[in-house]
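Let me begin by handing over the structure; questions about it come next.
Note that one protein chain of the assembly has been removed; the remaining protein chains are unaltered in position.
Here the chain labels run A, B and C in written order, and each chain numbers its own residues starting at 1.
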Amino acid sequence: MAFKVGLDLGSTAIKAVIVDGDRVAWQGTRATAPGQEAVAEGLLDEGLSALGARRGEISGIASTGYGKKLYASADRHIDEITSNAAGAFILSGGSARTVINVGGQDLKILTLDDSGGVVDFKMNDKCAAGTGRFFELAARILDTPLGDFAKLCLDSEEEVEINSTCVVFAESEMVSLLARGVKKEDIIRALHCSVARRVSGLAGRLSPDGRVYLDGGPAQNGGLASALEDELMTEINVLEAPQFTVAYGAAMSLGA
Amino acid sequence: MVKRARKISAKTSERARSEVRKSLEALAARDDRSADFDYFMDLYGAVQTPEAVSERTGRPVVSLLCIQAPIELIHAAGFHPHKVVSGSQAMANMALQGLPALTCPMLRAVTGAAAAASDGTPGTRRWVLPTTCDWVVKFPEMLESSGAGSIRPSLHWMELPHLKDGDSGQARWLEEVFGLKKFLEGCGGKISRASLDASIRIYRDAWRALTRLAMMRQEGRIAAVWFALIAGAFFLDSPERWTKAALSVNPPPGGARSDERAHVFLAGSPIFFPNFKLLDLLEDSGVSIAADDLCSGERIFPGGVTYRDSSEFGMMSALAQRYHQGCLCPTFIDNDRRINNILSRRMASDFQGVVFHVLKGCHPYDLESLSVEAPLKERGLKFLRLETDYAAEDSQNLRTRIEAFRGTLSRR
Amino acid sequence: MTVRNLRGIVQHAGFIVMMYGGRFGLHLGSAVPCFACPFVPGCGGFCYLMGLQGYIGFGMGAAVASGMGLVTALGWFAVFAASVALLGKLWCGWICPFGLIQDWLSALRRHLGVRERSIPYPVMRRLAWVKYVLLAGIAIIPPLVTAGILHEDFYLPFCGICPGKSLLPLFAGETRYLALNYDNLVTLGFSVALIAITGAMLVGMFLKDRFFCIFCPLLAFIHMLKPVTALRLAKTPDTCVGCGNCRRACPMEIEAVYRERASSDVQSDECLDCAACVEACPSDFALALKFLKVKLFRSSRNYAAGIGGNSKKNELSR
Partner (left out) sequence: MARRTLLFFICVALLMQFTEDELRAADGMDFLRWRMTEQARTSDGGMVVSFDLSIPPGANPEDIEVTYRALPQGNIGAETGGSAPETYRKKLGDTRPEGDGTVADVTVYSGRSELIELTAASRAGDARQYALTVFSCFGESGNEDPDAERTNYYPNRPAFRVATGQYYFRAQTGMPIEFSLDSGPDSVSVFEKGIFTSTAERDASGNYVYVPPHDDELSEAGYTAKKDVVFAASMPDGDLISFYVPVYRSFYGKIDLKGGLAVLSGSMLVSAALAMRAGRRFPWR
């Protein structure tokens, strides 16, 4: 069988997707560490052994993300906006028109045309506010795994405010809120609202017509999607493997 | 304490000089380099202190920050108008101690350079400062708070009315221009109808040379980096020599022309040597600049002054109007005709998108990039807003955005 | 050859044809839309203002009006309308000999460096009605003369006060109209008025470009035919950066071209189609002198910068 490999060397995590035809055979992730190429190679071997396949069966490797040029032996380097668009479009069954990608270090909002091409896009400025970094910090300070964020966020009762201008300040704010005895659930919910406000600020007049999809690592916790919904006043769909849409898009854009 | 400060400024100057050297070497290593550009590269290599510039141009120097001060008038009075600019990251960091973090990088670099060059005593340099944006207005304080000594003794303010259209604004600016004439005469300059007319013709020839270069870039016969280099060197030498050198620039055979490049219009904050980071990134990603309206590029001065009334008053009012109404700086209140310049340039050269460069900390351009986006998109132009500063580290972020933007531009 | 040089040549050619054409047997008829002054011995055609006041215009008697006379008058009006439809305000900006005289005086002022007495645009707008009142006088007074209500010497009333009648014949050696005429009170009154106005106009034309054209009824009449005029000054508003070059280059100091942001028609009533604004405009395609849809001459960045036009040293200032 011919496998296509998509590698997304992101700022916080390296994601790998092995695709058979257009079906995702295996997907895996590892934290970014110096020597990204070696980490990516290891992740790829892990995937192949999981599928019981050999290097020879890989028909093509595409790399994307900030570190795409670091993975030298890739057949093609694709910029992550194009691959994100392709991945989201295919995984959403061709219905995605607006894709909000909350990455580790940046925030992207893409507008797609009917064939999945990028018509327009917006990216955040030189500032990490409203990106994945926010959640990682919160996880560390509240020593709660990212996985439970969605559940905890639902049972929050009280409305708390965290500023959305600077991620570094947000950290000290969270510490002071904890000191004041504010419940973890409320802080997590405030965190989601702050990111949602930041995203809607960037979206600006970009009217999210058509179906809106959210992807990128932080999208895994459902809380962000719901916070975004009441901020952007429109229905937000989340792909089932949001963290891997970019890698998947890279693999699919290798063509047949 | 003073010894430590002097050590810091010596190290910063050394670092700044290495930046200049690295940039010049990068330019020299380009394959489309030709001997025509050497004159301009030597200018950058030389020392830029007022004394060096005045010795090179043979005229006492009047330093400017913004182009609203009519340079023909300054030239007619026997001075050399020298716009003080710097793109050096080292100098920008040097000034960091005395300035807020979010200062306009360009002025931070200029302040740093002034701080590095001075020993804290008030300089004898003559400054003419039109009150365009807040940073220019705060510039003397910035210099003082970063230990570069005060410039107030030989500083002439020009109150820039921020409403271009309307008689009161224009009348007040005309009074300011006459005020500048009085200041220059106070500094020993002599202005006559003949000297005004001669200076206007000299700078009109310079404008002819610049337009010719802009046309060559538009047709892809010279790369955007070379255009920026030549335009940026405009104030470093006498206008006649600059014009002669610029007119003798003939595109090297083959040139940077390659058809499948996408063409864009570069707007927004100015880009100064040695920081050509954005221009290099654009070129690497296969995007060439068809036209720009940076005040470091096609707008280094508002253009040839045309007048019908050739009396001294006629020429003075023509200068005042040309530098006031004709300026597209975002600090003006009624600047809504700004996008017309882009649409007009598009009639002659077909670019598909606009890259709007915003220096972090430059609020007028920051805001204008938002207000300009919708009308340009309505007219079918793609739009990319790039916010950056003089640091080289964010080139990867910029590259991603530029390549994605490149994707949305249709290949010609 | 810049447009400015071309215009200079056409102006001087127009001057020779209109002033001395008759001496070479050339006669352009009685409906010439510019100051081909009939009082100049040997002129090349008759300015239509005289026809309008005379027997092919409002001065014709009732007897003549009933028959062929009216047909002749309408015939000459058709000739006038056709020439205006074809060349529009070029008659004023490019051909009129009196316009050239004013341009000579302005060139002298510029040479001497005398400051121009510019008229603020609101004042200019308020003076705009004067030429229409003069045009009304041309239509009202002649019938009264023919009907015998007014003294016979009120015949050709506008010519009676037109500085063209006093200045243009000087170029053919005729000084009669600069003299007082004691024949009777009417002729004396007219001659004093004519000479006083001529004095004022000479000073005005020296101190301000095309001063007389502000008050010229022929300009008013030509402008009234604007709906049928093929030649027009057009603007593409959204390519205008508002630099004001057009306002500074305009002899009539028109601000409508500079201020226009919506419509493409900037042919205002003072405009003489001299295309100085189109030359000075640094934005491509922002301004154009158009004949129906064809752009005869459009503004271009290179032309304004002096690269366009094959004249190496492009003098932007006049």
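Keep this in mind: a contact is a pair of C-beta atoms (placed from the backbone, for glycine too) under 8 Å apart; a residue touches a chain by one contact, two chains touch by 3 or more.
This one's a predicted model, so the numbers in the text were calculated from it and none came from an experiment.
The missing chain, though absent from the display, is touched by one residue of C:Gln11, C:Gln53, C:Ser106 or C:Ser191; that residue is C:Ser191. Taking the complete complex into account, C:Gly69 is the one of C:Gly69, C:Gly113, C:Gly137 or C:Gly189 that touches the chain left out.
When the full complex is taken into account, the listed residue touching the unshown chain is B:Glu175, out of B:Asp38, B:Glu159 or B:Glu175. Among C:Leu202, C:Cys216, C:Ile254 or C:Ala304, the one in contact with the hidden chain is C:Leu202.
Subunit C meets the missing chain through residues 55, 60-61, 63-64, 66-69, 72, 115, 117, 120, 151-153, 155, 175-176, 178-184, 191-192, 195-200, 202-204, 207.
Note that only the chains that are shown with their structure count from here on.
Taking the mean of the C-alpha atoms as each chain's centre, subunit B and subunit C sit 45 Å apart. Each chain gets a centre from the mean of its Cα atoms; for subunit A and subunit B, those two points are 40 Å apart.
Averaged C-alpha coordinates put the centre of subunit A at 72 Å from the centre of subunit C. Of all residues in subunit B, none touches 2 or more other chains.
Chain contact summary for the complex, subunit B toward subunit C: residues 164-165, 167, 193, 197, 200, 204-205, 207-208, 210-212, 215, 302-314, 318, 321-322, 325-326, 328, 337-341, 343-345, 347-348. Across the complex, subunit B is touched by residues 110, 113-116, 118, 120, 209, 236-245, 247-251, 259, 261, 276, 280, 282-286, 300-302, 304-307, 314, 316-318 of subunit C.
Within the complex formed with subunit A, the subunit B residues making contact are 360, 370, 374, 377, 382-383, 387-389, 394, 396-397, 400-401, 403-405, 407-408.
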